[in-house]
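For this depiction, one protein chain was excluded, whereas all remaining protein chains were kept in their positions.
Chains here go by letter, A and B, matching the order in which they are written, and residues are numbered from 1 within each.
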Amino acid sequence: MKKWISGAIFCLLIPAVVLSGVYLFPARQYAFISLCVTVLSCLPVFIRFERKETGTKSLVLISAMTALSVLGRVLFTPIPGFKPVTAMVVITAMYFGAEAGFMTGSLSAVISNFYFGQGPWTPFQMFSWGLLGLIAGLISEPLKRNKLLLSLYAAFSGVLYSVIMDVWTVLWADGTFNITRYVAAIIAAAPFTVIYAVSNIIFLLLFSKPIGKILDRIKTKYGL
Amino acid sequence: MKAFGNIHPSVLMMYFLSVMLVSMFASNPIIQAEALFGGALFCLCIQKRGTALRDAGFYISLFLMVAVTNPLFSHNGKTPLFFLNGNPVTLEALLCGVSIAVMVIGVLLWCKCYSEIMTSDKFLYLFGRIIPKLSLVLSMALRFIPAYIRQSRRVSRAQKAMGLYSGKSISDRVRNRMRVLTAMISWSLENAMDVSASMKARGYGQKKRTDFSIFRFQRSDCALFAVCIVLLSVPLVGMAAGVTDFTYYPGISRIETSPAAVAVYAAFGALSVLPSVLEAKEAIIWKYYVSKI
Partner (left out) sequence: MEILRVEDLSFRYPKAEKPALSHIDFTVESGEFIVLCGPSGCGKTTLLRLLKKEVAPFGEKTGSIFFEGAPQESLTCAGEMGFVQQNPESQIVTDKVWHELAFGLENLGVPTDVIRRRVGEMASFFGIENWFRQKTDELSGGQKQLLNLASVMVMQPKLLILDEPTGQLDPIAASDFIATLQKLNRELGLTILLAEHRLEEVFPIADRIIMMEDGGILLNGEPRSIGPGLSKLDAAHHMSCALPSAVRIWQGLDIGGTCPLTVKEGREFLKRNYSGQTVTLPEPEYLHEEATVEMKNVWFRYERDLPDIMRGVSVKVYRGEIFSILGGNGAGKTTALCVVAGLLKAYRGKILINGKQVKDYKGNTLYRRCLAFLPQDPQTVFALDTVRADLSEMTEMMEIDKSEREKRLDEISARLGISHLLDRHPYDLSGGEQQKCALAKVLLSEPEILLLDEPTKGLDAYAKQNLRDTLRELKATGVTVLTVTHDVEFAAETADRCALFFDGEFISADTPRKFFAENNFYTTAANRMARELWKNAVTCEQVVECCKSVGGAK
């Protein structure tokens, strides 16, 4: 019963947001709606995580992986765009499943922004990193087996991240989806997108094996 | 930063969300200007002078960049100023660019204030009730990060002293950091197991948890909450009714000056300077207090 109600509320929330956007902020309704829908789309995963029984060890491991991805962002601050966050999220997803991947991704966004500054981009980062983790968790088995697929996914995640973030930039600035600005934004961000993609490939290829080993060791030593 | 920061987190959160939402999405230039002014004023209140000056440089260049480039992306508008590569550069697009720049900078300033005031413990307190498990995960991660950063410095130092990638070239630096990160993964996961032992030793997961905090909802918080609600509802109702609608394309519309619109401007203006006013009031009271002693 409770589940059903929350489902219904959820279904009602999205139209409510759309309507309020149309009335409240007519000039920038798309930006408003996209922001709210992004936030709302993270909620079901969070709620599921809250409800489910999670072992203490997995809970701590999610925190540790989140902290590690933030540490990665801090360690590589001097090199713009070259960040291991996505790689950490994907690796977590590969070894701990889609949900843990989503959580690590979205929490990394919230937490690293405690250090690097919160802003309207926070929900979009949460969404994009979370989504990348979620997808990686769903295809974890092939990712573990196939290096080529892993590199492809790494490149794809670099591009997807940029593309999602640019959509927001354009919507926010123009209120509508201005295709010229979008193209300009993508071109302007292209060098970074390339660095993202390349750094993702490097980090994933370098780290997925050793981390896998480490995690396996921890699993046998502490009985996860 | 004393007066406003000491307000109950729930009131703070509501305040920031509403101000940021309105300033992010409202298109009326008066509202945007008010948001920018309020944000800048409060930033000045809570920041050190030196950083404020440095930031000002950044914001001004950002302003110019956004405002000037807008006509390149948008060729709408009916008053062309001149033509560039056969495309019209219109007055409307230029002014719209200014408006976007004002809005973006206003929001950035408010985000800065938010980061300054809504520290992680307040954030966690708010979400601790609704999403206890998640907020515990967040709290642990926040606790791990400084420890990890410290440990990674030690690791980097130790590796350097063994002559492993201790040169100054970029490739050495990248490889050094890669090593540090790998070493840190082992260390942190091992450490995480100790943490989970410590949690279990203190009974985590045995019963339904309660949620303790040191924040208390006081009467003044209640009053402020009411003020915020009133000041927020006026612009929301006004905007929903369309009294402050404003468009740049095809032509720039007139700024509404009907009594309803003026009420919206006044209410939002009051809302956006509220923190600075509180801050100033506290400063004056303190001065008075000190002079009495």
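Here, contacts are C-beta pairs under 8 Å (C-beta built on N, C-alpha and C of every residue); 3 or more make two chains touch, one makes a residue touch a chain.
Owing to the predicted nature of the structure, the values given are computational and were not obtained by experimental measurement.
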Residue of B:Ile130, B:Ala147, B:Val230 or B:Ile255 touching the missing chain in the full complex: B:Ala147
Footprint left on subunit B by the chain that the document does not show: 120-121, 136, 139-140, 142-143, 146-147, 151, 154-155, 157-164, 166-167, 179-180, 182-183, 186-187, 190-191, 194-195, 197-214
Contact footprint on subunit A, counting only the chain that is left out: 210, 213-214, 217, 221-223
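Here is the rule we use: only the chains that are shown with their structure count from here on.
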Interface residues, subunit A side, partner subunit B - complex: 20-21, 23-28, 31-32, 35, 46, 49-50, 54-57, 59-64, 66-68, 70-72, 74-76, 78-79, 82, 84, 103, 107, 110-111, 114-115, 117-120, 172-175, 178, 180-181, 184, 206-207, 210-211, 214-215, 218, 221-222
Complex contact set, residues of subunit B against subunit A: 20-21, 24-27, 66, 72-74, 100, 104, 107-108, 111-112, 114-115, 120, 131-134, 136-138, 140-142, 144-145, 148-149, 152, 173-174, 177-178, 180-182, 184-186, 188-193, 195-196, 199-200, 204-205, 236, 239-240, 242, 245-247
